[in-house]
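With one protein chain withheld, the remaining protein chains of the complex are depicted in position.
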Amino acid sequence: MRITCPNCGPRDRREFYYQGDALALDRPAEDAGLEAWDDYLHNRENPAGDTADLWFHEAGCGAWLVVERNTVTHAVHKATLAEKAKR
Amino acid sequence: MVKLIALTPCAGLLPITHGGVEVTEVRPERLMSVAPYAGQSKATSAKLKEQIGEGLSAVMCRAGAVTWFGHGTWLVAGEVALDGVAAVTDQSDAWAVVAISGAGAEDVLARLVPVDLRAGVFKKNHVAKTMLGHMAVTITRTDTATFEIMVMRAMARTLVHDLDIAMRGVAAR
Amino acid sequence: MRLQTPEKTVTFTFDGRRIKAVPGEPLSAALLANGIKLVARSFKYHRPRGVMSAGSEEQNALVTVGHGAQAEPNVRATTLEVSEGLEVSSQNAWPSLRYDALAVNDLVSPFLAAGFYYKTFMWPRSFWEKLYEPVIRRAAGLGGLSGETNPDTYEKAFAFCDVLVIGAGPAGLMAALTAGRAGADVIIADEDTEMGGRLLREREQIDGKDARAWVADALAELDALPNVRCMTRTTVTGAYDQGTYGALERLAGARAADKPVECFWRIVAKRAILCAGALERPIAFPNNDRPGIMMASAVRAYVNRWGVAPGKAVAVFGNNDDAHRTAHDLAEVGIKVAAVIDSRDDAKVSGDYPLYTGAQVIATKGRHGLKSITIRHNGGTRTIQADCLAMSGGWNPTVHLTCHMNGRPTWREEIASFVPTPDSIPGMVTAGACNGTFSTVACLTEGADVAADVARDLGLKPQTTVPAADDAAYAITPLWAVPGKGRKWIDFQNDVHVKDIRLAAQENFRSVEHMKRYTTQGMAPDQGKSSNVVALAVLADATGRGIPETGTTTFRPPYVPVSIAAMGAGSQGKGFAPERFTTSHQASIACDAPMIEAGLWYRPSYFPQKGETHWRQSCDREVGYVRNAVGVCDVSTLGKIDIQGPDAAALLDFVYTNMFSTLKVGRVRYGLMLREDGHVMDDGTTARLGAQHFVMTTTTAAAGLVMRHLEFVLQVLRPDLDAKIISVTEQWAQFAVAGPQARALLNTVLDQPLDDETWPFMACGAVDVAGVRGRLFRISFSGEHAYEVAVPARYGESLFRMLVAQAEVMGGGPYGMEALNVLRIEKGFITHAEIHGRTTAFDIGMGRMVSAKKDCIGKAAAARPGLSGEMRQQLVGLRAKSPDHGLSAGAHLFAKDAAETRVNSQGYVTSACFSPTLQTHLALGFVENGRARHGEVIKLRDHLRDITEEVEVCDPVFFDPTGGRARG
Partner (left out) sequence: MGYSGFRVIKEGLFGQKGWKPVWRDPAPKAEYDAIIIGGGGHGLSTAFYLAKEHGMTNIAVLEKGYIGGGNVGRNTTIVRANYFLPGNSEFYSHSLKLWETMEQDLNYNVMHSQRGLINLFHSDGQRDAFARRGNAMINQGDDAILLDRDGVRAHLPYLDFDNVRFPIYGGLYHPRGGTARHDAVAWGYARGADQRGVDIIQNCEVTGIDIEGGVVKGVQTTRGGIKAKKVGIVVAGRSGQVAAMAGMRLPIESHVLQAFVTEGLKPVIDHVVSFGMGHFYISQSDKGGLVFGGDIDFYSSYAARGNLPMKEHVMDAAMTLMPMIGKAKVLRSWGGIMDMTPDGSPIIDKTPTEGLFIDCGWCYGGFKAVPGSGFSFAHLMATGNHHDPAAKFRLDRFRSGVGLMDEEGTGSQHNLH
């Protein structure tokens, strides 16, 4: 699997660390309540199809990326810098 | 008066040569990481140009003493003062730096590095933040058949070991 | 038998017999040339088997090569190049290949039908492990591993290209020529020793010349193109995401020092053109597995390419026109064609040999080598003497790689075969026989056309010119299994025959996957390359479905078996992970310190002195250094992160539970870090070097994790924070100097002496160490008056030696991990033994460190009801009631009189030691509601080490609870 890092270009999957769903971008407020935090930490749409998740170019440039890809075909559509993502 | 003795990261390990490929240690005197603060890239670049004659290099590139060093970070070979515009951290002792050269250097690195480093693609002064074996490295093509490789200082021995094995394998072909 | 006398020969051995061969020819050719038909025994029934094919799809002729540690089992005789001194043995036979005791299995085969083992061996219960299974295991398996360390060298490598051409037959060569001429960056890989594919094996003309001459010209042209790389002996084994391919290269020539025997390639290609050809499939007829019965294409290959006659009188049996090509080629070189049996009534062929159309082979004879065949023809039977039978059931396009991403092939009725479904692999196209295109000219044309399309896609301007070549049509009338009695083998390697598949259907294993798993069809080393299509045709017939509805099983990588050593190259011994060495490593080794792994680092366990025979003696002495004089310990392995920027303090407030924005410049504070789920991630000290400048310390184990976490916070959660982080772990060599004499020791190396006023407990700042600018932190992980002094790493070794020498003068010395562990347990300081990922701040008694004044990572989740409260197991000290009785980490804790069962377990021990300071055994552990139970005596039970001890629950700080020693 290869991901095109916005800094480094196409790179092998082995350079990246996978974190999980990109919903992590939308961190609830401290007092959002158990349900909101449960959803944030645990519950997942877990789509069989297009998804967006967070990867860290750990053995590369050190950028956190939002990767849009497909969980069924493993097609990778797009990778963008997480720090520029809309929240 | 007591005096501390300095040792280089690859002391006692280099140089090595196999089949026309040679690895030698590079000993930069000063290495400073430079990470411009929010909105300060231009200011940082300007100050750098003033101080060492070269601004921030392009992503994945080296320009003079300035090497792109990852997301939002550069490594400058030399002393700089960038108060207020960038975080500057002394990295002079943090890296083992070696040069690998010779006609087979590309083949040796192809055994270890998951990035296309062939001359047609990875040109002089191109920089790759990538892996060598299981280690994170920074690779710069410094000449037609020469690459500079930086790895965490404590991994110098593994770097030399991995290069040695790959060089022997290439030479044996 | 050889058709010509070879110019040069080498000698190899087969089961000890010395045999002459042509260097570089496949072992199978050498064996056939020497009239050796019996080569192997089959897996289940130990039936005698001979060479069947001439390629990597070989099912029968598996041998062991070499001996001792270099012995390699399950090598296909058809792909093994013969060299001088090669040592080959047969396998899966005892006492000998010819007289194999387990051939008895064949005699009782009626009782060993598919899946019989699921129905028996159940009684008595204990006999399975004791009797049945050991017997089955010994009988099973093919070759054996030596059990010795693999002595050979292997390597892995990466390659990149615009176009990867897989297979170098007519389509592949044309594709490579077309793409290469257009300027594309091409890799062409072929598993054979020479490129050319079937053009090397057939008698054909291309461009008015012998096909082999055309191949030579094509290769010369490819060699001359700088943008084309030709890789022979290289099998592309798997197709992976985004144009990544795995490939196994076998290196030519003899073993030599440093020379890899195999290389596993990771090839990244913008486009791939699959030109993998096709594999001929057998026909199921009774006893179709005797040595001497081969694939027709293999017979042609041995005759045409290697000049070897596989028999003296060869019969040919087929359902397509290729059978006649075989007969023609044999006749051409003067080998007797005993008969051609064509199952098609309407076969329009003729030749100067006995020809039977509408006929079928219904029996064969010859236990160790074919002697005769019996055919059914015109309602009668006829026996024909033949020592070789060439069979052809038609061709299966090699679709495998196109199915490696869950794709399924498409059935094409007119060629009775599966062909690739387009776009199954992004970026891959197919051409030639693997695409169901069989005539030579069509393969050449398709290779050129497909490559031209690919080149245009890449923005190049290709031109295509296709030479004239053979244009014979491929006509086939499927014949899968000859009707009638007898065992008709389908999967030769796993001994699956037609009745097995019918039995599976009878028992409702009707799905093709069930049939496969029940009968083991296609599960042998060849993975059913030749046999699967026949098997599912038989299944389709048995279940009354069509072949496309029956479907295929899943094609999985690797295409050919790949040695673990190749894919794991470089990892044997120490290569599994990088090694990290501190600057004091050599100095520690010089003191005979045993070095232990701490993550990727090595750290000294203890520093033995003369007369010490047990690590405890050294450890106790080193603890004494710190408690009574001064000890020196390299702590450089702890993670150090430089944090700068206007929001550096805000970042720390967000990642630590406690407040750091209030920390004064020149001071250090202990910090506790949670995961977002409310459990403890790590702890450490952070020093404020300037208003916007901090240096954070992490544990050795969590350094990488914390670095990634901080980047996550800065880039993902809080990009609003303007702070920059970078690891300085490697920049600084850092040493703990601990003990009552710590300051005195440091003053021997510092340019400015220390005093309490400017350097109180938890102070930090710059110092000059023998003229070198360093850093000093007055922090303590031992509870003593202590410092950590850091200098640029180049001076690390020198400073360590200097500190140790001075310490020894003062009655102290270096201390290792064992002593460090005792010192911290005495003080109740935690490590990852305690913060093991399941503990909360509440559990370790630091609940109050979670500041109420601010949000931080993990704060909300830590407030979940389950993460605090009386029933949580809480950190306590445990003191042995009998001071000289050892305690053990990993033991469980129970109420004094409770039975030692799960429901009674109230906690466990995380760390234990003998405290030379307190002269008793101590432990840290977690106990339910532990903080409320100080003073209670409970039971420690370690079943594994058989330790039962009464321990008193107490505060985890055993020594100097007020902390006066560290401050004083």
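In this document, chain identifiers A, B and C correspond to the written order of the chains, with residue numbering beginning at 1 in each.
Assume contacts are C-beta pairs under 8 Å (C-beta built on N, C-alpha and C of every residue); 3 or more make two chains touch, one makes a residue touch a chain.
Bear in mind the structure is a predicted one, so any value in this text is a computation, not a measurement.
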Worksheet item: Of the chains you can see, which ones touch the chain that is left out?
Response: A, C
Fill in: Of C:K312, C:R382 or C:R864, the one touching the omitted chain in the full complex
C:R864
Item to complete: Decide which residue listed in C:D106, C:E202 or C:D241 touches the omitted chain of the complex.
Response: C:D241
Item to complete: Write down which of C:N34, C:S563, C:N747 or C:N929 is the residue touching the left-out chain.
Response: C:S563
Response to the item:
Had the left-out chain been drawn, it would touch subunit C at residues 43, 71-74, 108, 110-113, 116-123, 125, 128-129, 133, 136-138, 140-150, 152, 154, 156, 238, 240-241, 244, 246, 264, 266, 404-406, 499, 503, 506-509, 511, 513-514, 517-518, 520, 524-525, 527, 554, 556-558, 561-565, 567-577, 579, 596-598, 675-679, 681, 832-833, 836-838, 861, 864-867, 888-892, 900-902, 904-905, 908-911, 941-945
Worksheet item: Residues of subunit A in contact with the chain that isn't shown?
Response: 1, 12-14, 17-21, 34-35, 38-39, 41-46, 48, 51, 53, 55, 71-74
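The rule we apply is simple: only the chains that are shown with their structure count from here on.
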Worksheet item: Looking at A-C and B-C, which one has the bigger number of contacting C-beta pairs?
Response: B-C
Worksheet item: Roughly how many whole angstrom separate the Cα centroids of subunit A and subunit C?
Response: 26
Worksheet item: Which whole number of Å gives the spacing of the CA centres of subunit B and subunit C?
Response: 30
Response to the item:
The positions of subunit B in contact with two or more other chains are 73, 114-115
Worksheet item: In subunit C, what residues contact two or more other chains?
Response: 266, 268
Discussion item. With touch defined as at the start, can you tell me which subunit B residues reach subunit C in the complex?
Written reply: 1-9, 33, 35, 37-38, 72-73, 86-95, 110-111, 113-116, 118, 120-121, 133-135, 152-158, 161-162, 165-166, 168-169, 171-173
Fill in: In the complex with subunit B, residue positions of subunit C that touch it
153, 155-160, 185, 251, 256-260, 266, 268, 570, 574-575, 577-583, 601, 642, 644-646, 722, 724, 726-732, 748-749, 769-772, 791-799, 802
Worksheet, complete the sentence: The answer for subunit B against subunit A in the complex is residues 59-60, 70-71, 73, 114-115, 128-131, 136
